[in-house]
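Every protein chain but one is kept in place in this view of the complex.
When the chains are written out, they are named A and B in that same order, and each has its own residue count from 1.
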Amino acid sequence: MIISKLNLNKALQILNESAQVFVPAFEVIEDRAAKKSIREKKFLPYREDLEVELEGPNTVKPPKDILFPNVEKLYQYKAAGEDSYIRETLPEETPKILFGIRPCDMRSIKSMDKVFFTKNYVDSYYARRREYVTIVAIGCTETDRTCFCDSMGIDPNTAPGADVMMNRIEGEEAYLLHAQTEKGEALLKNLESLEGPSENVKAIRTDCTLKIRKIPDLDRKLAEMFEHPIWDKVTKGCIGCGTCTFVCPTCYCFDIDNENYGTEGCKYRCWDSCMFSDYTRMAGGANPRPTKKERLRNRYMHKLSYFNERYGETLCVGCGRCIANCPSHLDISEFIEKSSAVDPKAEVYTESIRAAQGKEA
Amino acid sequence: MTELTQARTEERIREEAKKALASGEVRAVVGWCATRFDDRTRPFFAETAEECDLLVWNPYCINGTAKFALDDRYPDQKLALILRGCDSRAVNRMLRDKQLKRENLYLIGVVCDGKENPICEECQHKTPLVYDVLIGEPAKEQIYPERFRKIEEFEKLSPDERYAYWAAQYDKCIHCYACRNACPACNCIECYADQYRVGWQGKAADREQNQIYGLTRAFHVGDRCIECGECERVCPMHLPIMRQTRKMLKDINELFGSYEGGLSEEETPALGGFRLDDPDEFM
Partner (left out) sequence: MSIKKDAAWEPRILAFCCNWCTYTGADLAGLNRMKYPENVRVIRVPCSSKVNPQFILRAFQKGADGVLVCGCHPGDCHYSTGNYYTRRRFLLMQRLLQYNGIDPKRFQARWISGSEAAKFRDTVTEVSAQIKALGPNTKFVGAHYDNAAYQAAKEGGENG
């Protein structure tokens, strides 16, 4: 199906009638004191006055919080004699459409599906949200300088697993949409009235800006490199904040805590970060990951090695968000290159000029 | 009295770094190295003479170096830091707060020429205030007359507008603690926010917890803030964090006299002392 760019708003309105549509758009906060406005691109519930931008750079924060919210109530309780209760609070969901997510983010949702659905355990909260979501993915037309998904085995033009795949048409202000699932077919049925002519159209193909040299079996190589001196070096500049984990589309760790008010309270879960000291802190105070070296190593290992071992795929999808947002400008793609090239048995690791600059050989 | 060129300064930094390492007293030199992007550098620990040649000096050396001295509070050997004006004040801050010992540091000061960082326009001290060796000719101290202008503008808004503005900002906060980790005044051995079993700070990143965190941090560092702007620079959600701490500084200046943080190792932060004739607005 072909939909012209001019009809996009109309299409979103139609979809928004039967479901809540989330689109990448600009949130604007007026800063009257500094006489400027702050614009932030993020997934927002569709409104007519929203400044939607499907193309251009990806959102700063991934759309993962629509499926896996930052704070989620699990159950509430009351401990007061006969009035006591424990009540599960499964999300009351209504249909949602995630419109315009990128192939890297689609892949990250598939990775989260593996975590929350497989290995004999289904997370009912995630499952409920996932069930109600229809995903319309869009092939990238423009990539950021930190985009390296194709080096991680993802094609920025296709999004397997999305219900509808959408691509810009070459030389035209229009999109080519095709359904990939039954949900997707149902969604496109709603849009039939907007269908444009479809003769000899060709979808735009885009390539990632950043190409990195990664050896295919890096996961197995890294598994042997736990004590490698490279870790000392690459983690020195880290300041130990949680930015990389919170902007990562595949970081799914959470913590469970409770909030009590008198005899009532609730259990909630919220995102956690392996960069924080309390992530591995034991009840007695011991911490097996005492410094940022161990913590960052865990993050890199999880993305590039541990997840492969458990689920057979790399958890880093190459979206580049951690590279773009790291306060210290650490770069996981640089680490992939360095660790691909390094001798796994080396006892000393010294940065060389080329490696430090991360330039092509 | 010739100004050092960028290339010459870089050369001098490398020389001094090598000299420091060769002395055998210094375990590493913290400076900046290049990344794959020309407009970005990253904090870098040079531990060998070859690695010293990776140190760079260019307009993109924007990360603070001083805070890395806290990674090891009980070092066997000295740590050398390459300091710009703001980094030197960060060192003063941590020395004053008794988090660092001067004898554990070797300070290579560099007269800064301003970096590709908006806060540098507001800089009043481009020459390091504390150093063992200085690269470049001391620059004249500047006065930034608009230091509190944005605060004054913000104060003119109505209370509800102000609250709504901050609420929208704290809704964006993702609780990553980058501001805390980059801030030289946030130098507690264990932050209250990490002691979450105590209940000071909830772990959820929602508006109420972010408000508590934001205001607690603002108040806790407000009188010791050195105005280096690291908190705002590192914030991935671009919160105007300094607008809270600068408000504290503005009030301190109004109520207790002219004050600027990190100018010396001896200064007492406003909330760490008092005068008998302090304003008594309460009854």
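Just so it is clear, contacts are C-beta pairs under 8 Å (C-beta built on N, C-alpha and C of every residue); 3 or more make two chains touch, one makes a residue touch a chain.
Source: prediction; values computed, not measured.
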Which of B:L4, B:A139 or B:A164 touches the chain that is not shown? B:A164
On chain B, where is the contact patch with the chain that was removed from view? 154-155, 159-164, 166-167, 171, 192, 200, 204, 206-208, 211-212, 215-216, 218-219, 222-223, 244, 247-248, 251-252, 255-256, 270-271, 274-276, 278-283
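Convention: only the chains that are shown with their structure count from here on.
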For chain A versus chain B, what separation do you get between their C-alpha means, in angstrom? 31
Residue numbers of chain B touching chain A in their complex, please. 33-37, 40-45, 48, 50-51, 53-54, 63, 67-68, 71, 150-151, 153-154, 156-157, 161, 165, 168-169, 172, 174-178, 180-182, 190, 194, 196, 202-206, 233-234, 236-238, 240, 243
Along chain A, where are the residues that touch chain B in the complex? 29-35, 38, 40, 60-61, 70-71, 145, 210, 233, 236-237, 239-243, 245-247, 255, 257, 259, 268, 270-273, 276-278, 291-292, 325, 327-331, 333-334, 350-353, 356-359
